[in-house]
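One protein chain is absent from this view; the other protein chains keep their places.
Moving on, here comes chain A:
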Amino acid sequence: MKIWMLVIALAVLSVVSLFIGVKDISPLDLFSLTPEQWQVLSISRIPRLVSILIAAVSMSISGLIMQQLSRNKFVSPTTAGTDDAAKLGILVSLLVFTSATTMEKMLIAFAFAMAGTYVFMKFLDRLKFKDTIFIPLVGLMFGNVINAATTFFAYKNDLIQNITAWLQGSFSSVMSGRYELLYVSLPLLIIAYLYANKFTIAGMGEEFAVNLGMNHRLVVNIGLTIVALVSVVVILTIGTIPFLGLIIPNIVTLYVGDNLRKSLIHTAVLGAVFVLVCDILGRLIIYPYEVPIGLTVGVIGSIVFLFLLMRRKAYEA
């Protein structure tokens, strides 16, 4: 797959995405938009498209960084407790700091996500048995333990419904004024790109990094901070999108390799294309209603994930 093919697909799908919805707007109307049509575009359709693009790119890239830093192809924010810790953080911010602004919520959730990811990485250091599949399983268990706590406190405090909303990512409620937090991701993604080479070196192990005179600890910490922040931002605005950070980087690895300088862009564009397709499908299947993105990505993603598990041998060779 060449990058220009992906970019063209991305452009076409983006345009298509703008013209799908209950309110009929066709590309021909663009030059003679009624005020009402313009409102729909500017308040709902364009914010939706932008948030899909940013969220998809963010999740795919944070998955890629995590896989590189943990040196395991099956680790992502979904399978490392990051998402679950972030959710617990949001719950805590709702319970303890009732009047918290979105920004404050984000910071509290970030602290939790960071702590959760860190604990998981510490697990990784301690584990003697570094089987490729064993590690994400530990991560999933760890995430579920955190989730249990979240559910318990949410149940006690009648917040189960709010929590469920974060469990299932959805773009349907994206409107101008309610998604702008996502822009926080953009500078972080740029930093990720600048650090691409260092993440690749970190992925070759601490000894390898030391040999090249790189501060391994520092690079890992920067990577984890980016992952935690980006995950929190996406969960707060969209919700969790399972498997995205897992399958996209794995597919890209197959045809581009693991040199982040190269694979980062591919991962970003492929991730955006994949989520756009899932979103468009979700909006068309039961039109005029829609299937939440978490579900479409989850279904298609888990099939791809199973497929990747089957051909795990190819990675271990």
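Of note:
Going forward, contacts are C-beta pairs under 8 Å (C-beta built on N, C-alpha and C of every residue); 3 or more make two chains touch, one makes a residue touch a chain; residues count from 1.
In this section, contacts and distances are computed from a predicted model.
Per its UniProt entry, the chain excluded from the display bears the name "ATP-binding cassette domain-containing protein", taken from "Membrane protein", "Acetolactate synthase", "DNA modification/repair radical SAM protein" or "ATP-binding cassette domain-containing protein". Among A:33, A:50, A:204 or A:295, only A:204 touches the chain that is left out of the view. Within chain A, the residues in touch with the undisplayed chain are 71, 196-198, 200-201, 203-205, 207-208, 210-215, 253, 257-259, 315-317.
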